[in-house]
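One structure coming up, written as structure tokens, with questions to follow.
For this view, one protein chain was removed and the others were kept in their places.
Moving on, here comes chain A:
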Amino acid sequence: MRKTFTRISLFLTFFLCCINQVYSQDSIPFTDSISFFNFLKLQEEVPSLQFRYQAQPNVLTADLLADSTLSFSKREDGLWVSKAFTKFSDWEAAGKGLMAEDSSLVVPNFLIYEENSDLLAAQEYISNLWRNRDIFIPEKTPEVGEELVLLANLIPYEPLVKYRFHFFSDYKLVIVISIITFFLLMAIGMIIFMLIIKANHSRVEALKKEYENMIIGPISEILFEKSLEEIDALTEEDILKIFPEKHYKRKLFKLVLIENIISLNKKMKGDFKDKLKSLYKKFGLDIISISKLKNKRWDIVTNGLVHINEMDLVEALPKVKELTDSSNFYIRSQAISTVLNLSEKVDLSKIKEQSFPLSRWQQMNYLRIIKYLHIQKSLDLTPLFEGKNKTVRLFGYKLVRLLGRIELVEKLAEVAPNVADEEKIEILNTYEVIGINTEAFFINQCLRSENKDLMIAAARVSGTIGDQASAHILIELLDENPDFNTRRLLLDSLKKLDESMYNEYVSKNRDKDTLRIKTHLLDPLLQHV
């Protein structure tokens, strides 16, 4: 890349140098007054430039003053000026004798856009015209006589090389054409590239279909005709009798085998699953799946993890465990799911060690697996309470609730007073769902919290698992005149906890809000609103 850039830079530098050289060859065709007048002679006419003579009064004789060709007239500053000539040759002819007399007394004078100008201004004006390419420098043409052949001999031979870079001198055109060519080439390149990719893709698809048809028959036969022991006893030679060697050794064939066996494994049950897993190893597909874990692309690694999970490749477990704290979300999610599925016990230590926060999606995914596995495998949730990050600990508290693990309430009670408010809210929710009424002291502590969210969570659960002290705290909180929604929640919990205290409070406080809440709570249709 760097090499290409250097090459392009060098080319551009060279190209610009060439252009500069081409332009530098055209220089102003006059350097002094003599060459300037020679130039004017050739040019004959210059747009908006007129020529005249300027003379001192003592130079002019009566004859000159009477000369109608020059038509001298006196200016305001006392100098005499002739009439203006547009053609240089006319001006020169008219003043032929005049200039010879005394050049200091009679000098050329110019009119630029009818404005009086001297020699320097005229030179500057023409230089500007030349720079802006408004005039072109005339070239001397050979005089054409009768002897054309002789005349031709006078002109030296000149090869037509001076126009070789004529096209390149217009750099804007070159740039535009280069850009168009570049895009054209790119477009053609891309079309060719796409066609190649498409053709390749079609070829692979056709080959896959062919392999699929080749695989279905033998796989069905093995699954229905052979027992698990017979499949385990299959040798490489036996396999090569089933599938032609030239296809079997190909990578694509093995990939089609993987896809088909995994797809069948998902849709089959009973001894067919065991047979498919055995076949997977017999065909050496497990090596391909495990090798995918070393790939740099996350999608291939995840794909390998899915294969390991589906085909119960327990031998890959150490490598899978290495990926449980991967920085890639999909890799670590799939790695943990695989570890959960394949471990002898439900191994939650890998979740505990997670340094990345658990998303809701991950929690749902792990819950699904844990829910399915905890019935058949021993499950210890307590490591999650000591998890590295908050989301892991919150997930642990949720699991106690969702799996109904009442025996862990004691452990929860131990950690509850020392955790963050967000975790306390989750623990309170767990207490409420499980129906633990031995933790009223903790609830009352939370009711007095300055954190409103924690106070509201505690108020909500106090209705079901609070005690008498909770009822008194609820009344204290009501006396602090909270907002309407909090007031309604507090009254609702008080009603559930102690109906008599609720009635007493309502009878004492007959303000508009309390009466509205009372009506609301008594209405059976609004019970859950």
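Everything below uses one rule, namely that a contact is a pair of C-beta atoms (placed from the backbone, for glycine too) under 8 Å apart; a residue touches a chain by one contact, two chains touch by 3 or more; residues count from 1.
Everything that follows uses one rule, which is that contacts and distances are computed from a predicted model.
J.: Which of the following names does UniProt give to the chain that is not shown: "ABC transporter permease", "DNA-binding response OmpR family regulator", "CbbX protein" or "Helicase conserved C-terminal domain-containing protein"?
T.: Missing chain, UniProt protein name: "DNA-binding response OmpR family regulator".
J.: With respect to the chain omitted from the figure, which of A:Lys41, A:Lys266 or A:Lys345 is a touching residue?
T.: Looking across A:Lys41, A:Lys266 or A:Lys345, the contact with the absent chain belongs to A:Lys266.
J.: Out of A:Glu221, A:Glu245 or A:Glu322, which is the one that touches the chain we can't see?
T.: A:Glu221
J.: Contacts of chain A with the missing chain: which residues?
T.: Output for chain A: 212, 216-217, 220-221, 223-224, 260, 263-264, 266-270, 272.
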